[in-house]
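Note that one protein chain of the assembly has been removed; the remaining protein chains are unaltered in position.
On to subunit A.
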Amino acid sequence: MKLLVVDDSNMVRSRIARVVQSGTLGEVTLLGLARNGEEALRAARTAAPDVVTMDLTMPEMDGLECIPVLLAMHPRTRILVISALDDKSTAIRALRLGAHGFLPKPFTDDGLQLALKGLFEHHL
């Protein structure tokens, strides 16, 4: 399973990377750590991610702009939005754009594992 992490916070990117590399989610290859939508699209051009964790509020290109472009490149990629914008309308908008899950910030490691596990299983 190839995972791409997209978030403008280094603290969040590192934490997600540590959780997926702890081994509890099975074999996961970290495809890259991107700081915004543009970096995510650059990383996705070199290899198709199976799953992407996507922040929404980011500089240069935000998550809501990035999701449809990324899915046009790789329709089978599954996207988990991880955002502090946890109001219902934002979650619905992200899901309508093609995201497959929504995890509000702040989140626990257990919550992240559970959300990712669901996406990984659906991808098999």
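To be clear about the criterion, contacts are C-beta pairs under 8 Å (C-beta built on N, C-alpha and C of every residue); 3 or more make two chains touch, one makes a residue touch a chain; residues count from 1.
As a working rule, contacts and distances are computed from a predicted model.
Novice: The complex has one chain missing from view, so what does its UniProt entry call it, picking from "NADH-quinone oxidoreductase subunit N", "RNA polymerase sigma-70 factor (ECF subfamily)", "Chemotaxis protein CheX" or "ABC-type branched-subunit amino acid transport system permease subunit"?
Specialist: "Chemotaxis protein CheX"
Novice: Given the contact definition stated above, which residue among A:Lys2, A:His74 or A:Lys105 touches the chain not shown here?
Specialist: Within the whole complex, the residue contacting the unshown chain is A:Lys105.
Novice: Which of A:Ala47, A:Ala84 or A:Leu114 sits in contact with the chain that's absent?
Specialist: Only one listed residue reaches the unshown chain, and that is A:Ala84.
Novice: Residue-wise, where is subunit A in contact with the chain that is not depicted?
Specialist: 8-12, 14-15, 18, 57-59, 83-90, 104-108
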